[in-house]
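Every protein chain of the complex appears in place save one, which is left out.
Here the chain labels run A and B in written order, and each chain numbers its own residues starting at 1.
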Amino acid sequence: GAVWVRGPKRCTVLMQTFVLCVCSPGFQDVHVMIFVGFGFLMTFLQRYGFSSVGFNFLIAAFSLQWATLMQGFFHGFHGGKIHIGVESMINADFCTGAVLISFGAVLGKTSPVQLLVMAMFEVTLFSINEYILLSLLGARDAGGSMTIHTFGAYFGLVVTRVLYRPNLDKSQKRNSSVYHSDLFAMIGTLFLWMFWPSFNSAVTAHGDDQHRTAMNTYYSLASCTLATFGMSALTAHDGKLDMVHIQNAALAGGVAIGTAGEMMLTPFGSMIVGFLAGIISVLGFKYLSPFLESKLKIQDTCGVHNLHGMPGILGAIVGAVTAAAATTEIYGGGMKDVFPDVASQARDSFKQGGLQAISLVVTLGMALGGGLIVGFILKLPIYGSPSDTICYEDSIYWEVGSPYQRDADNVF
Amino acid sequence: GAVWVRGPKRCTVLMQTFVLCVCSPGFQDVHVMIFVGFGFLMTFLQRYGFSSVGFNFLIAAFSLQWATLMQGFFHGFHGGKIHIGVESMINADFCTGAVLISFGAVLGKTSPVQLLVMAMFEVTLFSINEYILLSLLGARDAGGSMTIHTFGAYFGLVVTRVLYRPNLDKSQKRNSSVYHSDLFAMIGTLFLWMFWPSFNSAVTAHGDDQHRTAMNTYYSLASCTLATFGMSALTAHDGKLDMVHIQNAALAGGVAIGTAGEMMLTPFGSMIVGFLAGIISVLGFKYLSPFLESKLKIQDTCGVHNLHGMPGILGAIVGAVTAAAATTEIYGGGMKDVFPDVASQARDSFKQGGLQAISLVVTLGMALGGGLIVGFILKLPIYGSPSDTICYEDSIYWEVGSPYQRDADNVF
Partner (left out) sequence: GAVWVRGPKRCTVLMQTFVLCVCSPGFQDVHVMIFVGFGFLMTFLQRYGFSSVGFNFLIAAFSLQWATLMQGFFHGFHGGKIHIGVESMINADFCTGAVLISFGAVLGKTSPVQLLVMAMFEVTLFSINEYILLSLLGARDAGGSMTIHTFGAYFGLVVTRVLYRPNLDKSQKRNSSVYHSDLFAMIGTLFLWMFWPSFNSAVTAHGDDQHRTAMNTYYSLASCTLATFGMSALTAHDGKLDMVHIQNAALAGGVAIGTAGEMMLTPFGSMIVGFLAGIISVLGFKYLSPFLESKLKIQDTCGVHNLHGMPGILGAIVGAVTAAAATTEIYGGGMKDVFPDVASQARDSFKQGGLQAISLVVTLGMALGGGLIVGFILKLPIYGSPSDTICYEDSIYWEVGSPYQRDADNVF
């Protein structure tokens, strides 16, 4: 059976049956990553916890619904109706993930109305890009190194570039963590880390393919975590670890294995990819982000370039190379699941690799072009954006008892 | 196979086999909602976090066991033995949910002994009410809009009315949140929100029925969240959002879809229900709760009337109307799963709708009558209830280093 939502004009819905299991652990795990993972990961700011977890909640609830419609038009439209089910729900969560990555880049500097407008446009562009990559070009990207991470990161980076605030240093004192806010952020990190194998394998073919994806992701993440701790200590002048690295770079292994995870990368290959991703990500936080901010005027609050941008590109490249090297000897009967076009002899492996590389270029083009346009739309002075002196601050959008923290202290 | 616990006198147990899967995601998701969801949702109070999460833990662990026995007498009693298994564990969690809702109404004003006594009586009354509704009247209530939410809320509201404290304003300064306590509460909110589709579909028929229930809940919650953010901003004089609304009202969509979730409500219908629930709930927090406290002397700490009471009634009404409108044309072969009595021609749809409505009345009667009696039992001066000046305070029941918060500050 199936469920149809009729197109945009008359939203009548015929409910029949669902084939897939809604309560599949895959779906629930991805859902936890979107709401708890991303939501708490961004609570590291000392006075922006309500907004981080609250606006994350708002944007996600909005994007889920909008993405169901948008992806329905491009992927699930049959006879004037949109088919919905578990796969559409997972895909909506994926699209939402891209929006939340962009949210990380502009965190603390945008009003909720701006965020909703950004989400509306980004979901649309995401769906178009995904349609080009997966349906037109026939690229493979099960874990979304390109469609989710690269797209979301560079889209957000361009938006934050267009919204550049030269006087943001007036809010600088709040652009940092306090002790407990870093612990809240670790809740987000750990739920993302634990469920990333489910994320990358959520829409792969059931059975062998799904298990290989999950295990590749698992080994990549484990290796990436070790690289992150090592690099964090090595790049510090006094050998101390930096919570920013642990919270973020330890996840880069999941991003970088997004495309190649379902391929025959082997555990050892996955570990190398994860290790590289961890190194790149920590180096990005340490040296590249300050450069991007001072020279290119890109104010990237959460460092999404280091967690999603560069590891996403790495993942796309690893995917292209692995695809180009695929042979029937290695994949056997699994070829039709991982590379259906190669299995059906519509193209050879080398051409598949080339199309993977083209997909990365298309994604970057869509993200940069789309981000530019949406950035200028968001620059219109009609959204109640916070002034430079009051960024990274909950109290302009939330009722916050004042002076609450101190008050609590006095009572005790 | 099956497992039997022999009745109350000789508790010998014969262990044989279990048919259902204990590790079903449905069960684990509900379990997370009960312990982490409810537990952390109530940590919003600045100095009652230990009690919120700790007493929640205590009451839940007690109620689970007591509910297994009580529900066993009414539902699973065969040949002098109680059958236990996954379904009994989920049902025990459901019953525990009702007790925890009532706990929300009296939060901060009761001793742990009072809470255990309340749980003992409430579990019993819950089981009787559930038996009348599901077994005698043949009503449908898979997600418990009536049996769990309406019953738990009004039972708790009557208890807190009977325990009215005219001088509670002496503890008023502690009846509020601090910054980090609101973030802890969001952990509860998000785990409740994410797993609510599993909650409502946990005991529905496997397959289509379960998936439809989960999707209806999912769309209701997404829509409710948007309504909540909108109403929270609209009802504030300065457009600011209120954390109390986000933490609570965003969940009302799950409550209001509890009865009709398994029915052919359609995604669009579910969204309308969720949207209404969000609006009602925010308006309740904003305007009705102060009125209830000042005029009706109902001191509802967590605002359970707004999250569980009114949305529960809404859910019961939506369920009755949807049941009355059910036709074999719409449901096809699914009729026997959703409305077995209608499918077997024991009654027609309209009568099913009427019995759903009667079930709501019965539930309200049981909750109000039972709450009245139990309230007076709890008013006996033998339970070590806190005095009016020391409500909402952990340190009377917990070892709390003093002056701990300040001490930590001085060290740093």
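Just so we're on the same page, a contact is a pair of C-beta atoms (placed from the backbone, for glycine too) under 8 Å apart; a residue touches a chain by one contact, two chains touch by 3 or more.
Values in this document were obtained by computation on a predicted structure and should not be read as measured data.
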Notebook entry, point to check: Which residue from A:33, A:133 or A:250 sits in contact with the chain not drawn here?
Noted result: A:250
Check: Looking at the whole complex, which of A:214, A:231 or A:313 touches the chain that is not displayed?
Finding: A:214
Note to self: On chain A, where is the contact patch with the chain that was removed from view?
What the structure shows: 25-26, 29, 46-47, 173-174, 176-180, 182-183, 186-187, 190-191, 193-195, 197-198, 201, 207-208, 210-212, 214-215, 218-219, 221-223, 225-226, 229, 236, 240-243, 246, 250, 264-269, 271, 334, 402-406, 409, 412
Margin query: Which parts of chain B face the unshown chain closely enough to count as touching?
Written below: 1, 3, 5, 11-18, 20-25, 28, 31-32, 35-36, 39-40, 43, 49-50, 53-54, 57-58, 61-62, 64-65, 84-86, 89, 112, 179-180, 184, 187, 396-401, 404-405, 407-409, 411-412
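Keep in mind that, in the parts below, only the chains that are shown with their structure count from here on.
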Check: So what's the Cα centroid distance for chain A and chain B, whole Å?
Finding: 34
